[in-house]
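Below you will find the structure I want to go over with you.
Every protein chain except one is present and positioned as in the full complex.
Naming follows writing order (A and B), and every chain is counted from residue 1.
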Amino acid sequence: MYFDYAVVLTLTLIGIVLLAGLMGLQKLLAPSNPFARKLMPYECGEPPTGNAWINFNVRFYLIALVFVIFEVEVAFIYPVAAVYLDWVRRGQRWFALSEILIFLLILFVGLIYVWVKRDLEWVKKVPD
Amino acid sequence: MNTLNLANLGFAWLPLLPLIAVAVGAAIILLVGVRLEDEDSAGLGILALGVLLVSFVCTLFTIGVNAEAFGGALLTDDYTAFFEIVIQAAAAISVALSLDYAADNGLAGAEYYSLVLFAVLGMMLMAAAGDLIIVFLGLETMSIAVYALAGFVRREARSSEAALKYFLLGAFSTGFLLYGIALIYGATGTVHLDGIRAAIVARAASQPYLELGVGLMVIGFGFKVAAAPFHAWTPDAYEGAPTPITAFMATGVKLAAFASFVRVFMIYLGPAAAQWSGVLWVLAALTMTVGNVVALVQDNIKRMLAYSAIAHAGYALVGMTAAGSAAAVLYYLVAYAFATLGAFAVVIVLERRATAGLRIADYRGLAQTRPGLAAAMTLFMLSLTGVPPLAGFVGKLYVFAAAVDSGHVPLVVIAVINSAISAYYYIGVIVAMYMQEGTPEIEPSGASPGVLIGVAIAALAVVLIGIAPTPYMNAARDAFAAAAGPPAQATAFAR
Partner (left out) sequence: MIAVIVFWTLAVITVLSAMITAFSRNIVYSAFALLGSFAGVAGIYLLLGADFLFIIQIFIYIGGILVVTIFAVMLTQGVADMNISNRIVGLIPAALIALLAGAVMLEAILRTPWPHPGTAALNPTTHAIGNAFLGPFLLPFEIASVVLLAALIGAIVISRQAARAEA
């Protein structure tokens, strides 16, 4: 059973080796001559001002929250989808389908809600 | 596997109906209310009351049924019905208290009332749960909704503080509970309460894991019922939350947590009682003492009632240490719930704009300005103290008597001393109302009909349940007997 995941392990290892190897190679071959101006972040030739860590807009968070909720929904549906065809073959199509539909319907209420309340819109139009 | 269908899943409509009613009602309120202005939310509140009524009628049909559904995930017995009805009543009164409060404070009605109903759904699931997964899911549904409700008044820093503290500590405690559930599952190989009891009786459970799991579940439930030393969130959360939600937290959440706590521990973990009853003994003594002593120095009425809620969790825990007193605990919780709901209703009348009128000093002279309210508040305070013939007295009598019967005399002595201490701060409110001169600028505003009806119902309940306790006590006894009785016939619903 672990054998199926040998691919995952191999890819991970290849990724690590490639990255480390290229970086190491670069370190070995490239001339190293750093000075203050060269180490400055590149911003299209402009001298950078302020800090790279800025406050995110809180709207990102709202969208991210909705995203996580529906992501968890997908995670729940995934195993049911995996066995759905078995159940259809067993003649339980309507039972399985209606169960998934009820699950989706409940969260669909939430989607309608955020949609109508315009929480998914980027530029907020404040009602008052 | 081939014959798997609705019937042998134990699928049944009857136990689901009260739950479906609340869930569908919450969705309808959310969708109907989405276009409504926040100030017009009272109509949604009435709708929520209607939903609770429908759910109540559905629950009535389950009385006397003793069966399980979904392979034991949901237990339909009088215990479930008892708690469902009390929870519906507490929620209905909380909604009635909210009608004008929510509109006046510009709270978003659609979200407010649908979250209340989602919380009710979670509470009813906790009462009906026959496996630990449902206990957890019910607790989560309830808690998530109540976290949001506690922080509903975003422009109030205290409301956000309440929500944050409640959420962080609540999430932490849910983690404890879940870890406990996982360990019990590991020890017994099942999440079904019946199976867990069977494994304990057969001594098939891995001991260290079972002990650890039970201990972690005590911590998890201890947080939810606000037992010391897990009570630290209570005063801030109760003070900062919108007052109708505080009433809901102090009654609905506590009832649901105790419903699950009592069922899981006293019935299904009963065979392992030796491992947890000592812990509950200490918790009970600590909770009563901390709650009552700290309540003495509070000058904010919401904080005082928060510590009072902690103290009363302690009295209920006294009942849980004694095997024979479960019915007394149920009765006690009902008596506590109505007195607390009534007290918060009076607080709502006097409170203005969420800040003024919350000091106990603001109750001075209330007997002159609002004699009816003062009289009702007196009833609630006396019932919470445990003065005969009110409900609180009878409840304490039943609990303490049962605890003495099981030989917990020192604990009952502590409890009685605590009751005496509590008289000081409860009667302090009465003294302020009747014997001290009022400051004229704290003139109470006109109370809305919803709040007044809430006060009246709570006052009536406190008196009625106290004067004629027998039917209620019998109901509590039947409820517990139904839950503790022989395993339900799984076939009753399977058609």
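Miscellaneous remarks
Definition applied: a contact is a pair of C-beta atoms (placed from the backbone, for glycine too) under 8 Å apart; a residue touches a chain by one contact, two chains touch by 3 or more.
Quantities reported herein were computed from a predicted structural model and do not represent experimental measurements.
Here one chain is not drawn; of B:S206, B:Q275, B:S406 or B:Q436, the residue touching it is B:S206. Of the candidate positions B:L17, B:V32 or B:A148, contact with the hidden chain is made by B:A148.
Within chain B, the residues in touch with the undisplayed chain are 1, 4, 9, 11, 23, 27, 30, 70-71, 73-74, 108, 111, 114-115, 118-119, 121-122, 125, 133-134, 137-138, 140-141, 144-145, 147-148, 151-152, 154-155, 163, 183, 187, 206-209, 211-212. Residues 1-2, 5, 8-9, 51, 53-62, 64-69, 71-76, 78-84, 86-87, 92, 95-96, 99, 102-104, 106-107, 109-110, 113-114, 117, 119, 123-126 of chain A touch the missing chain (whole complex, contact as defined above).
In the analysis below, only the chains that are shown with their structure count from here on.
With centres defined as mean CA coordinates, chain B is found 39 Å away from chain A.
If you check the complex, the residues on chain B that touch chain A are 1-2, 4-6, 23, 27, 30-31, 34-35, 110.
Residues of chain A that touch chain B in their complex: 90, 92, 95, 106, 109, 112-113, 116-117.
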